[in-house]
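As C-alpha cells, the structure follows; a few thoughts come after it.
Chains shown are a subset, placed as in the full complex.
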C-alpha cells in the first residue's frame, strides 16, 4: 500500500534462523528489509546469506537496502535526554533515515538541564516534525511542545526503576501533556514514531 | 508562538462565572476564543457578555471568532463508529474547523460492520490527516491504519463499562496497534487530536 | 465426567521427571494423555517410558493416544494474524484435533491487512465454531465477530511489549468487543479455547 | 447478517428522547427492538410512541416484538447466587428468551451454600448451554464447570465493594477458572452472554 516503505521484521522473540529465513524471502523480492530489536546474533545469521546487510548496533537495526535512497528536504528532529534513552532514540533515527528522511539528532538535552535544550532551540525549530524520546518522568515532549510549532511525537521509554513500572510513568505523563500538538506511541516504540513521522514529513514533500 | 490558534479555556470544573471572565478578557484582546467541555450554563454566561459567542451542543464547545476564518485545501477526516463516541468526535471536528481546517466527518463506520467502512474508503483515502475516534475495544484506528497512507491520530473514548475501566481498554489497544502510522492522544481528548492534526495539515499548506 | 476427553498435564513449572511420572500413571489407565506447555525436555522424558508419545513442537504439546480418534463433521476454525501468535494458535488447534474435532487453520489474516481476511471469509463462514487468536491490540475477534454468525472464542496472547502489559491490552480489548457473540478465555490459553470449542462443536454432532 | 436477532439499543447514557427516536426508527422497519440498561424513564418515552412495548423491570429491558417468537428445544440455563446478581442474570435470561431460546432460571445457588446447587444439579445438567452469573469472588462458574458437561459462559458482576474493584475480582477469577469449558464476557454483560449462548444453542437446533 505505502510506497517506499521497507518490509519490517520485529526480531525480538524470533530465533536468528527464523529472522534469516524471513529476511531472505523479502530480499529476494528486491524490496528493502528492516529488522528491528535485532541482536548481533540475528544480524550475523542474516549477514551469512545477504552480504550487503548492515547492522546499526545502538539502534539494534538490521538493514538491507535494495532500492535507491533519496533524502527529504524537510528534517525530522530526534530529541532525547540521557545516554540510557539512546537505543530507543537511535531506533527512531535510523528507521527514519532508512525510510528516506533527513534526520537531525539532538541528544543530551534533558529537562533537568534546561540550558542545553534552550541552546539548541533555534536548530530544533527548523525541523518539520519532532520525535521526543524520554524515560522516567517523561517531561521532555511537554517542555519541547511549548517551545516549537512542529508536531511532536512522544516516545516513552522503559528506562527507570521502582515507580517507573517499566515505562508507565513516562507514558502517562506524555498522554497527559499540558502542551498541545503532542501525540504518543507505545513504550520504547522508536520504530512506530519514525513511521508516523515519515508519513507526516512526506506531506511537506509531496505537496511541493 | 503559534499563529492562527485560538486561546483555549478548558471549562470542565470551572464555574460559569469563571469561564465568562476568562473569555471576556481574551475577547477584549481581539483573539479567537475556544471553550471546550462547556455546558450550556457555561455558554449562557459567556453569551450574556459576548453576543457573537456560538455554542456547539454535541461538541460541547463555545466559540468566539474575532479573526477571519480561512479554510485549508487539505482535508482532516474524522472517523468514528457509534453515536456514543460522537461528543468526542465532534469536539475534534469542530475544534479543527475553528482552527481553519477543512473537515470531513465519517461517522457510523465501526469495525463490527466493516462494509460501511469499506464503502467510504475512497473518500477517506483523500484526506491528508485522519482522526479515528473509538471506545470499547478501540479497534478502529488499527483497521483504518491498515487501509490508508495518511497519518492516523487515535482518540480512545471512555465509552463502555466493566473491563473498559473508563477508556483504558481502548487506550491500550491503540497504543499497541499492529498498524503503523498511528499515534495516540489522551482518553476523550478530541481537542488535542484536532490540534495535532492542524499542525500536520498545515505542513501541506505551508509548503505549497 | 466428560467422555472422550484426555487427561491433561500442565507441564510448565514441572520437572521432566514429574511430567514423566504423571504421564505414565495416566497412560497405564489406558486413557489419552495430553501435556500442554511442554518443552522438548519434558517430551524426551516421557518418550523414554512411553514410546508412542508424540511431540507437537510449535504447539508445545505432548500427546499419547490410547483411544481411537474419530473426527467431527463440524469444523472448528482457528484464526490468527502473525507468526508471533502461532504457538498459542497451534496449542488451540492441536488440542482441538486431539479431542476429536476437524480443525481448519486460517493464519496470517490480521486486521492490519484486511484483504487477506476478507479473501478467506467464505471458507471461515463454513466453520461451526471459531477460535480467534490475537495479541497487541486484540482487534481480530471483533472484526471477525462482525463478519460471521458462528460463536467466536477469543484468545488474547501475551505477544507485544510496553503498554501491552503481558497481554492485558488484548484481553481488555476482547472483553470490550463491540461485536456480539464473542467470549474470552485467559491470556495465552489456547488449550481452554479448544476445550470450550469442543463442547460447543459436540452440540452439533450429538443432536444429529 | 444474523437472522432472527433483534436490533439492540444500549440505553445507558442516552436520553429517553434519544432512545425513543432510535426505537421508533427500528420499529418502523418491522424488526424486533431490544433496549438494554433501560430505566423506567426510557421505557415510558418509548411506550408513548410504540404501544406494544414491554418493560422487564428487573432485567432493565425494553422489548418491541414484531416477529413471531418460536422457542428452541434446547434449554439455556441461567445460574446465579444471590439477589444482588439478579439484574444481570435477568438481563441474560430475558435477552435469551427474546432471542427465541427456552430458558430455565436457577437462582439462589451460590457456592457458599453448596447443597442448594447440588440439589438442582440434575435439572441443570439437562441444559444445552449454561450462563453462570456471579460477583465478589466469582467462584460459581468454576464449581459449576466441574459438575456439568455443557459449555459455561461466565458473567462477572460488579456486585461487591472494596477489593472487588467494581467487578475485577470476579472477572479475574473467572478468567483463571481451573475448570475447563468456561469462557467469559465483560463485567455485568448479561446481554453478551445471552447472545453468545443463543449462537451456541442454535447449533443444536439447526443441525437437527
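The first chain written gets the first letter, and so on, giving A, B, C and D; residue counts start at 1 in each chain.
One rule holds in what follows: contacts are C-beta pairs under 8 Å (C-beta built on N, C-alpha and C of every residue); 3 or more make two chains touch, one makes a residue touch a chain.
Everything numeric in this text was worked out from a predicted model, so none of it was measured.
Novice: Of the identical chains, 4 are shown; go ahead and state how many the full complex includes.
Specialist: So the full homo-oligomer, as given in this file, consists of 8 copies.
The rule is short, and it goes like this: only the chains that are shown with their structure count from here on.
Novice: Among the other chains, which touch chain A and chain B together?
Specialist: Looking at chain B and chain A together, the chains touching each of them are C.
Novice: Which chain maximises the distance between its CA centroid and that of chain B?
Specialist: C
Novice: If chain A and chain C share one sequence, what is the angle of the rotation that overlays their CA atoms, in steps of 5 degrees?
Specialist: 90
Novice: In angstrom, rounded to a whole number, how far apart do the mean CA points of chain B and chain C lie?
Specialist: It comes to 41 Å between the two C-alpha centres.
Novice: Using mean CA coordinates as chain centres, what's the gap between chain C and chain D in Å?
Specialist: Those two chain centres are 27 Å apart.
Novice: In chain D, what residues contact two or more other chains?
Specialist: In chain D, 171, 186-187 touch at least two other chains.
Novice: Between which chains is there touch?
Specialist: Per the contact definition above, the touching pairs are A-B, A-C, B-C, B-D, C-D.
Novice: Give every residue of chain B touching chain D within the complex, in rising order.
Specialist: Residues in contact with chain D: 83-84, 159, 161-164.
Novice: With touch defined as at the start, can you tell me which chain B residues reach chain A in the complex?
Specialist: It is residues 1-2, 8, 74, 128-129, 146-147, 149-151, 153, 171, 175-176, 180-187, 192-193, 195-196, 199-200, 203-208 of chain B that touch chain A.
Novice: In the complex of these two chains, what residues of chain A are touching chain C?
Specialist: These residues of chain A touch chain C: 10, 12-14, 18, 156, 158, 166-168, 171, 186-189.
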